[in-house]
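Here it is, the structure in full.
Every protein chain but one is kept in place in this view of the complex.
Labels run A and B following the written order; every chain starts at residue 1.
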Amino acid sequence: MNNLTDRIIFDNVSKFYGEVLGVNRISLSIPPGVTTLVGPNGSGKTTLMNLMTGLVQPSKGSVSVLGLTPGDATEFFREVGYCTQFDSFPRGLTGWEFLMDSLMLHGMHPADAFKLSQEALERVGLGAAAVRKIAGYSKGMRQKIRLAQAIAHRPRVLVLDEPLNGLDPMARAESLALFEELGRQGMHLVISSHILDEVDRISDRVVLITGGYLIAEGNIHQVRQEVRDKPMQVLIRCDKPELLASRMFEVNHCVEARLHVDGRGVFLRTGDIDQFYTLLNGIAVEGLVKIETVAPADDDAYSIYQYLIGSDGGTAR
Amino acid sequence: MGINHPIDETLHHKDPPAGTTVSSLGTPVIDLDRLEVRLGGRTVLDGLTGELRGNAIGLLGPNGAGKSTLINTLLGFHLPSRGTAKVFGMDAVRDRARIRQAIGYMPENDSFIGNMSGVHFVRYMAELSGLPSNEALERAHEALFYVGLGEVRYRKVSTYSLGMKQLIKLAQALAHGPHLLILDEPTNGLDPMARQRMIQTIQEIRKEGSIRMLISSHLLLDIDETCDEALILKNGRIAALCNIEEERRSHRNFIELETIGAADSLAEKMRELGCECACFPGGRVKIVMPDQIEARDLYTVAAGQGVQIRRLHQRRDSLEDIFLRAMDNDRDSETKREEQLVGL
Partner (left out) sequence: MSVYKHNYRAYTGRLTPLWTRVLVLARYGLAEVWSSKITIGLFTLSFLPTIVFIILIYLANNPIARALILHGNDARDLSINAMFFLVVLEIQCWAALAITAWIAPRLITFDLADNALPILLSHPISRFGYVLGKFAALFGSLSLVTWVPCLLLFVYQGYSSAQPWAAANLQIASGLLFGSILWILMLSILGLALSSWVKWRAVATGIIVAAVFVPSGVGGIITGVLRTKWGFLLNMPFVMTQLWRRMLGAPELMWRDETIPTAAIVIMLLLVCLLCAAMLNARIRAREVVRG
């Protein structure tokens, strides 16, 4: 792999818990930026994150994060921050104590730890509440203190397991902005999320996993284009959808047309997206059809999820 | 047109959804009058006043704003210190049993009896709501079929996955045929497909027409897809109470484009025509077009500049904008409120 020290590398990794499968034969190379892990519950996301943060060792294969392995413990854990989905804390601690303790575990001087704690609390937006005991926090506040703990020691890799759970809309937007910012600064962020709308907004890359297997990996649009058995679908809202559809059918690129239920739009599938748009732009200029909206109908994480994982990937009924 | 029947007269001026009884047209679903609720010495709900009439009402607000407390008060778990809260005209304090009869509640957290099978649990809840034993069994199975729990219903609830636990909560809320369904974070923890199914189920229930809904969620997308009215709380007060559809119709903001090619020159040319344009990285352009300019002109200009337009849509006010407008961006007071009201 080129530039080992810039990536998180999984080399043919498998993890079994006794007979129970965690993940099987996963090979990944994660560059800097925001990478989102998507998959049903129980698909192996948490296992993957535990492997990345050194909490479990692979049964087979090897994991290396920025060139480090959990064997180089001090450096490894300094570079990695983990915000788990589990809502447990040491008892009796206040927010401050929790952060300070976590930082001093890295061997920091209390004065430095204090400064970094303060910074982290400010970044997550948990100011005055930090002096209270964590046991009294609301769900959203507990999420924030977990996040603070993960970013406080300024790691280069941040692993976040459903970090927006329990946050109200503003806190969600702020956290997403924070993640985007950190991604731009060159950090490796690995975020697992079910809210694919938000995934679309901030991810550079997406990793789809189900049943412990890696299904797809890469930039969302690239992944979408590679799902060739489902040609790209575009929704066009206009005043004469049937006319548009027939014009598009005249050339061979359009493979399927479906009218929208309200009669004012048409879904068109095409194998060649570039030609398609050239054609569409041409038709729009002709003026026969008044175009209101043009939107890719399935170029997002949810559609990829549907095509590749589908309903069977989820809860057994 | 033709003979006007008396019933037609009453229904004439409004379009009630199928199944609405005539009587419910007049009574608001929830009626709050200077409602004040104090818990542990603090005022959590501070003088809420308003009428909610929508078919599906979204309950929004930052953490600590009082959403859970409002729901708990409607269910009769808290006593108001001042003011009143009414559900379908019934007072939350005096008619508590009747209100609970008419409500189905799906709480946010885990709430079940672990060592019962799914169908036993739902039947139990239905019987508590007054269904005779046999009818309760029938309705329990119906509700379980409707939410999509198959063979799993015969297993103990403690063995269920998270998605199934959410569904069993919904099933027990539906089994006795409530008039108001209160859903607290119904898609919490669900993977994308399960979440979509839940949203679809909620939309179907809404279409059926005999049940009103109150949905509390942090995901604006959920509320946007299911609700027609939104109640936004902040600091124990009503920050906004609006009809989502009307808000959307009244604002028509601007056009967003995604392009391949020289977006800047496109923007220049559009400005010459009198539009306001802004360019963003990735070929995104936002344009406010005056009325005389159409999409066709936009395409013509684009073709002239060699720009291919790949995405075009008119951005209307979304629930997010409504929500943000209702919020004050004073973060410190929010955090303080949050820490004051933790755990409630």
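Just so we're on the same page, contacts are C-beta pairs under 8 Å (C-beta built on N, C-alpha and C of every residue); 3 or more make two chains touch, one makes a residue touch a chain.
Because the structure is a prediction, the values reported are computed rather than measured.
Enquirer: Among the options B:51, B:208 or B:276, which residue touches the chain absent from this view?
Expert: Checking the options B:51, B:208 or B:276, the one contacting the hidden chain is B:208.
Enquirer: Using the document's definition of touch, tell me which of B:130, B:150, B:274 or B:306 contacts the absent chain.
Expert: Residue touching the chain left out of view: B:130.
Enquirer: Given that one chain is not shown, which residue among B:86, B:153 or B:169 touches it?
Expert: Final answer for the missing-chain contact: B:169.
Enquirer: Can you work out which residue in B:88, B:112 or B:299 touches the chain that's missing from view?
Expert: Reading the full complex, the residue touching the unseen chain is B:112.
Enquirer: One chain is left out of this view; which of A:73, A:105 or A:135 touches it in the full complex?
Expert: Answering carefully, the residue with contact to the hidden chain is A:135.
Enquirer: Spell out, residue by residue, where the missing chain touches subunit B.
Expert: On the side of subunit B, residues 19, 72, 75, 77-78, 96-98, 100-101, 103-105, 107, 109-116, 124-125, 127-132, 135, 139, 142, 145-146, 157-158, 169, 172, 174, 176-177, 204-205, 208, 210-211, 342-344 touch the unshown chain.
Here is the rule we go by: only the chains that are shown with their structure count from here on.
Enquirer: Quick check: how many Å separate the C-alpha centres of subunit A and subunit B?
Expert: That pair's centroid distance is 25 Å.
Enquirer: For the complex, which residues does subunit A have touching subunit B?
Expert: Going by the criterion above, the answer is residues 38-42, 125-129, 132, 136-141, 165-172, 194-197, 274, 277-278, 281-282, 284-285, 287, 290-296, 302, 305-306, 309-311, 313-317.
Enquirer: In the complex, go through subunit B and note every residue touching subunit A.
Expert: 60-64, 148-152, 161-164, 188-197, 218-221, 260, 294-296, 299-300, 302-303, 308-314, 320, 323-324, 327, 331-332, 335-336, 338-339, 341-343
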